[in-house]
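Only one protein chain is missing; all other protein chains are in place.
What follows is subunit A.
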Amino acid sequence: MSDPISIRVKQVLVDLLDIDMDAEDVEDRSPLYSTPISLDSLTLLRLIAALEKAFSCEIDDEAVMTADLVDVGSLVDLVLGQLAAAGLVADPSLA
């Protein structure tokens, strides 16, 4: 079962990309760059900006540039890591 932050990330994703799925049904291993998500590099940045707004935190430039963003789980990990760095969650592994 997914944790609340993971579900919120997926909710932002399905809302922004207008994907006809419930957030709970998006799997962590779903690839970011093929259907139904089909991100390109600019839309990825648009999504990350939307996540910043949703979580009221600023995501670090370097974290995005160096992250290996291949699937939804890696995107969730990026957000968790940034929230942990900002002290908004205690430990990403516990979120």
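Operating definition for what follows: contacts are C-beta pairs under 8 Å (C-beta built on N, C-alpha and C of every residue); 3 or more make two chains touch, one makes a residue touch a chain; residues count from 1.
Just so it is clear, contacts and distances are computed from a predicted model.
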> One chain of this complex is not shown here; going by its UniProt record, which of these names is it: "M16 family peptidase", "RNA polymerase sigma factor", "Cytochrome aa3 subunit 3" or "tryptophan synthase"?
Replying inline: "tryptophan synthase"
> List the subunit A residues touching the unshown chain?
Replying inline: 31-34, 38-46, 48-49, 59-62, 64-66, 68-70
